[in-house]
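Removed: one protein chain of the complex. Kept in place: all other protein chains.
Labels run A, B and C following the written order; every chain starts at residue 1.
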Amino acid sequence: MFGEIFGAWVAVFLTFAIFSFLYKDNPFYKIAEHIFVGVSAGYWTSMFFWTQIQPNLFGRLWPSTHYSDGIWYGVYDLFGIFSSSIFPEGGIDKGHELHLSYLIPFALGIMMLLSLFKKLNWFARWGIAYTVGMAAGLRAYGFLNSNVILQIKGTIIPLLDPDLPFFSLLGDSHFNNLVILVGTVTGLLYFFFSKEQTGNFGKVTRVGIYFLMISFGASFGFAVMGRISLLIGRFTDLITYNDASYHHATIWVLVIMVAILGYSTFTDKGNSETDVS
Amino acid sequence: MNDRDFIIGAGGVTFSFLIYWFMGHPFFIIERIVMFIAIMTFTGTLLFYIRKARRGEEIFLREIPGLKAVEEAVGRSTEMGKPVLFVPGIMDMDQVETVAGVIVLGHVSKMTARYETTLNVPVSRAIVMKAAQDVCKESYLMEGRPDMFHEDMVHYLTDEQFAYAAGVNGIMVREKPAACMYMGKFYAESLILAETGNSIGAIQIAGTASQAQIPFFVTACDYTLIGEEFFAASAYLSQRPELIGGIKGQDMIKVIIIGMIIGGVVLRFLHDGGMIDFNILEFLTVR
Amino acid sequence: MKFLTDLILKMGTVDRRWIFLVIALVVIIPLFFPLGLPIRATATTQYVYDTIDALPHGSKVLVSCEYGPSTKPEIHPMVLSVMRHLFKNKHKVYVTCLWPDGQFLASDALNLVARDEYGLTYGEDYVLLGFRPGNEAVVKGIVSDLRKLYTIDAKGTKITEIPMMEGVNRFEDFDFLFSASAGYPGTIEWVQYAVDPTNVPMSTGTTSIQVNDVMPYVSAGQIQGILAGMPGAAEYEALIGVPGIGTSGMDAQSIAHLVIVLFIVLGNIGYFIERNRSKKY
Partner (left out) sequence: MLWKRQIPILIVAVIGSITLFGWFINEPNIKSFVDDDATQWFDILASFAIFLGGFNLLKMQLQKIFRRQRGWQYSIFAIAGFFLAIIAGFFYKGNPDVAWGTHVTADGTLFKWIFTYMFAPLQATMFALLAFFVASASYRAFRIRNFEATLLLVAGIIIMIGRVPLGSFISSWFILYLLVLIGGITVNSVFKNKQYTAIFVIVGIIVVTAAGSSLGWPLDQPGILYLPYLQEWIYKYPNVAGARSIMMGIGMGIFATSIRYILGIEKSYIGE
């Protein structure tokens, strides 16, 4: 319970410290920002180690199912002296078989880490090359299939469908289908670079840009919506932490912080501070 | 690689595939044949135009208004005696957009060298800083003004998104650049940058492919290079044949796609009308 | 008239901290004094509801949580509502996460809905498979062989020892996918690497900002409906009849939108006045 109440106070402090940036750039904000940078780096590192490297790499190199007294597990036991939490006695039991081919990604990974040294800078390239190659192969297919071929399919509208009304505002209709067809084709033509956008072609591409603008308008509306939602979520949390069971953390932190910031502004009045942000 | 080698290579691949095919194509997932054809056709188109460009054939690219405005903006800064600010996005060099932004920077720095205008490039990644410095140095050398180049024109602020945005804002408010350019990958900070630039009355030109950020740039900047336009911009300015050829190749793929859409509508019409058996929708369904 | 135009122009140069204050107030006040505006489902939300409602009882449903604390206000209420709907219809729920923080939020949601509200048994009615790094590679892994990727669940139990995992070996063994996604990796990767190649139906709930990236898939029938941001969550809450965070946020959301629209209009009036004046002189 103490952990929870203390946590609430920490959370409230950090929240207000970030919000204080709206007033001006100040030490509270800078502290919170730096804590954020540090904590998130450590957080990701631990998270990825325990969900990937330990179970899926070490778990395949030294699975408990193949545990024996040979040299291979001798190496493992040696590691175990340093950290019995990462390398528990008797091999790692994550349900994997022994796969020595995983020494390849292990080696690439170690090379990536060694690239921190200036002289071995290029060591990272092999790992990056693997990542790039793998992503390129996967993405080329995925994007071509879902973003191109299936979108072509989605744009092939039925002209001959007796059940479809000609006009209907909200349901499917011939008119709405045509809007999609015309918008998609003209939009694609707008991104045509090897032809001057003049004359009739220019008129067509103008239609295309109008469709793009409507789409950006919708993106804009949704972006505003999302940002407001996040703010609502933040305030809801702050209201929760203002509960008596958290000793009214929100209001206390707010009052103290405003007092300190106000005081510092008051005393700084004479200095020509040009820290604009 | 000359033409003969290319044709021999391409022909060899096609020939061996045909042999494989007529041997009963073991292990081939036949349901995905459409994708296979698409990949082969599109790759072929791309390669064809890249090679064409490399051979030195003239390839026409239309003018992009935002790009023309770049030179005007630099000119205006010169007249007013104010600096030019260039922001190459907040992501690292592994993003295609950052690379494109740095290539554009190369051309902007050539202009500032020519006009003797101050250039200011705050960056948020160490690797981008190195790359941007190299590019600017090269441009100033090529314009014969190495005396005007100093490494600090490209400077690192911080990796953290909002801290970086705040830093750039500070620069804008203090130095009041007459032209601000945002070319690269942007996230939520796009809005903060464009708003501040707007409030100091600078000419603003943006270029990005981040769809969610384009609206903020379109509304707050004078010119915006949208999505593909931005990639084309780097090809356009760089004049590197493989990039220009690639743009032309992508244009041709677009022609194929539009042809497929319109042809598909016709085929569907014929199918629905009972005139042909071929069902285009089924054909395009890949499992 | 002159007074009015001067006032508008003067407001144009106002310190932006006043604007910040206005926004803070219009969001906070409705949270304390709700108006209770009625919520009406949009077509895409209704589509998600109908799709889930039509699943036969006891279907195996994969729920994938791809969001973190930064987007929790938008996505979390959707996950809660969809889970309530799924458990009410007695489906088996399998939860995976493509984002590491998604796992915490998913386990919070399961604890709240499955354990506390419905009193279901872990491993028989629901299971938290947890997070694996690798983005689209994880999706591909689930499609080809789930058991190779997930040898253990989030609690460290071996998959082979979980009763409800019997007969579940790959993505095609699921009847439905719901992706609660806040970006990359998320809905788009599920569509590209899982749904398009296998034909398993899916619905999605996304952050507002992502809606437009996903809409073409919905329109082309690759996705069965979409819950769009916090309003989408509120609509789903209204459909299943259990109001939650989404519903309570809608008043604040409405007012804040209205105020922002007013800001845009006022700002533009000022812009026009200024432009006309500079033309005159």
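Keep this in mind: contacts are C-beta pairs under 8 Å (C-beta built on N, C-alpha and C of every residue); 3 or more make two chains touch, one makes a residue touch a chain.
Computed from a prediction, not measured in an experiment: that's the story for all the values here.
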Chains shown that the absent chain touches, full complex: A, B, C
Candidate in contact with the missing chain, chosen from C:60, C:88, C:158 or C:257: C:257
Hidden partner interface residues of chain B, rising order: 27-29, 32, 35-36, 39, 42-43, 46-47, 50, 93-94, 96, 99, 126, 131, 159, 161-162, 188, 191-192, 194-195, 198-199, 209, 211, 215-216, 218-220, 222, 227-228, 231, 242, 246, 249-250, 253-254, 257
Positions on chain A where the hidden chain makes contact: 3, 6-8, 10-12, 14-15, 18-19, 21-22, 30-57, 85-86, 88, 99, 101-102, 104-106, 108-110, 112-113, 115-116, 122, 124-141, 143-144, 146-148, 151-152, 154-155, 169-170, 176, 179-188, 190-191, 208-218, 220-225, 227-228, 230-231, 233-234, 237
Absent chain, residues of chain C that touch it: 12, 16, 19-20, 22-24, 27, 37-40, 42-44, 68-73, 101, 103-104, 107, 130-135, 137-138, 140-141, 143-145, 148-149, 154-156, 212-213, 215-216, 219, 228, 231, 234, 250-251, 253-261, 263-264, 266-268, 271
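To be clear about the criterion, only the chains that are shown with their structure count from here on.
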Identifier of the chain whose CA centre is least distant from the whole-structure CA centre: A
Distance-maximising chain from chain A - centres being C-alpha averages: B
Approximate Å spacing (C-alpha centroids) for the pair chain B, chain C: 31
Rounded Å distance between chain A and chain B, as computed from the means of their C-alpha atoms: 23
Of all residues in chain B, the ones touching two or more other chains: 211-212, 286
Where chain A touches two or more other chains, by residue: 145, 150, 153, 155, 219, 223
Footprint of chain A on chain C - complex, ascending: 17, 20, 23, 27-28, 31, 43, 70-74, 100, 130-134, 136-137, 140, 151-152, 158-160, 188-189, 191-193, 196-197, 207-209, 211-212, 216-217, 219-222, 228-231, 245, 248-249, 252-253, 256-257, 260
Contact set on chain C toward chain B in their complex: 196-199, 209-210, 212-213
Contacting residues of chain A [partner chain C, same complex]: 22-23, 44, 47-48, 51-52, 55-56, 59, 94-96, 134, 138-139, 142-143, 145-147, 150-151, 153-155, 170, 180, 215, 218-219, 222-226, 228-236, 239
